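Missing here: one protein chain of the complex. Every other protein chain is in place.
Each chain gets a letter, A, B and C, in the order it is written, and its residues are counted from 1.
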């Protein structure tokens, strides 16, 4: 697969919540190849401090305009947030494998489960899913009302949106896993009679993903998860971002096969593939 | 003497020639204590790259507004030039000793000799000299017409301004040392009969200063020179910026007395004090 | 105007320019081929290969520090068999000399591996006797005698150009370089990473699961450059300089200090186009300074 290092001008970089920003720029090369779940490796500084690029998922594609949604957590994202329209931006992408979102005709119902900034890649996924179906459910978890992201955007795509907040300031009082539980338990029997299958796509902090894993294991629902790791190269060369996965058939010959690279083999994995105790 | 580390907002930072900028900010603490020839130690970046501060002379004082005039030559000054009005600036000052510009009543005629960006500290000196006399001559040397700095400002102070350019695009075709030669040779006899003494203040690149030194030694004219050195602390603590000076009477007891610190004992020296072969 | 040539011949390895991809930062060459034309390189050194597959160290393995990074990959690699059967055939399709970087925890492993790799169409072998991310009491390259013995044994089983890669974590690197030369090395690579550490003050735990890791990037450049300068004055075999090279200016510093070629590691992560830019930059510098060949620059420090 072809990967590009493009240097573009920022179209817009605007604050969308207390600590999140949305940035857009145009790149035909990337836009016409990228799949939901793939990410970009972004240079945040022209100096050696900070030195490394930062991985950020693709949040939206509209024509050739690429959108990213990011949270300011440290120096790299801090510098990114200071850039303004017209400033240059240097990105490498598209990177990683992306979600496998081909639905089996009408018999699969997608549920998108995003915790915090984990919602970022799911919006682009929803954009693409609407081309196939109209039954998308989006579960958004946030610490409080002010930090809920993308709710209007998802509604505009006609998604069924449900919200949870840790402090109950909006939606249900609880976590996005509580929301998911509700989708799974009662519906499950209904769906079965209609011969429908849920398909879950999730991204968020590790503790949340671990709970999602427990839940979907219990109900045996097909789930894909987008993971994060500290990255250096982002392209599969440095072995910095490995993750332990379930035993690979080849692992007798080559035990390294049990370790995958989040940047290249991921960031999206089948939730069952990951050895969750090892994260 | 009291030194301050002030954090202020930039009032203005504007381009004044192809590669020079003038920045202003307000600091009462510094403004009410500073002498011409003193400098500031300026933080150009919030990151560790570049790490050290950059020494820049005080170019002008108006009420409590401090002006600096700087040339973009590398990363530090490059970053400085990108700052805009309202951005924070972190400076330490006033540092160094400054010019000794008390004139002996009316019997001393000041000549200010600036090569390139070396003109920067001389404007502030001219501001202060006008309080004492009205006979200031300013010699400005530049590579070409577009790089001549401050000509109007000096004229507004009623200084007699003469210009040289390396390519003859303005003023005389030659260097500022050629200009100075003209001031010294013919005038010298005239001045003597009037019992007037020239007093030279100069700043610029080392090859130019060396020539000024030769010239003024020949005519035995009192001259002060502002020098540059790579600096770390700027305050006299690190011994990074030493310069060899003529034998000190104490040097038998302590030979380090022959070495002065440009940041603390300078940057202004009597031109005769410097061992020019050693620079 | 004379013809400017960037060709070099290091220890019998013919390269079209002196810019090499450093071990461990370029995988097996194939990953970056989706993004850049790897035919531009003077040579490619593979990620370290060991006899048996290694799963490497636990996560996290990477942490950024001021002007650099720490890594504790721990030589994760699929082992010699997979390398020979799967990686190498693809790599040989490129028009670039391939240098296999090998390591082991015992002398015998190096020897066996060198023997295994001798007729595989490789352009050279680099002995990584300096990886800080594996457990044994001290690195081979921290002791001149140990280095001498190891290199001597490997030398006996292979006629491939033999490059020995040294660690900067020593009192006097020239002693280790001399020992390598005496034992029959054809070239010296330096530096591998400096051993460092970083702590998360909130969790009170080391940021790397392995506690310590190897420091690379611009932060180490002054140390690397000094060591290249010291070593190149003491050995007659060529020195491949590396450590924090980000630009052609950095590369030229290493050449002036005495390196015959340079290798680029961490910079690939930051700017995958670094090597191409360096090649162009060296060319421009040669033109401006009337240098016709790389050896005109090597060691020309005044």
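Just so it is clear, contacts are C-beta pairs under 8 Å (C-beta built on N, C-alpha and C of every residue); 3 or more make two chains touch, one makes a residue touch a chain.
The structure displayed is predicted, hence computed values, not measured ones.
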Which of C:17, C:103 or C:142 contacts the chain that the document leaves out: C:142
Listed residues C:120, C:157 or C:212, member touching the removed chain: C:212
From B:58, B:92 or B:122, residue that would touch the chain that is not displayed: B:92
Among A:49, A:153, A:228 or A:254, the residue in touch with the chain that has been omitted: A:49
Residues of chain B (touch criterion as defined above) contacting the omitted chain: 1-5, 43, 48-53, 92, 229-243, 253-259, 264
Interface with the unshown chain - residue positions in chain A: 48-49
Touching residues on chain C - with respect to the absent chain: 65-68, 70, 138, 142-143, 169-172, 194-199, 201, 203-206, 211-212, 215, 217-223, 225-226, 229, 244, 249, 252-253, 256-257, 285, 300-302
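Definition applied: only the chains that are shown with their structure count from here on.
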Central chain of the complex, centres being mean CA coordinates: C
Between chain C and chain B, distance of the C-alpha-averaged centres to the nearest whole Å: 48
For chain A paired with chain B, centre-to-centre distance based on mean C-alpha positions, whole Å: 57
In chain B, residues with contacts to at least two other chains: 48-49
In chain C, residues with contacts to at least two other chains: 66-67, 218
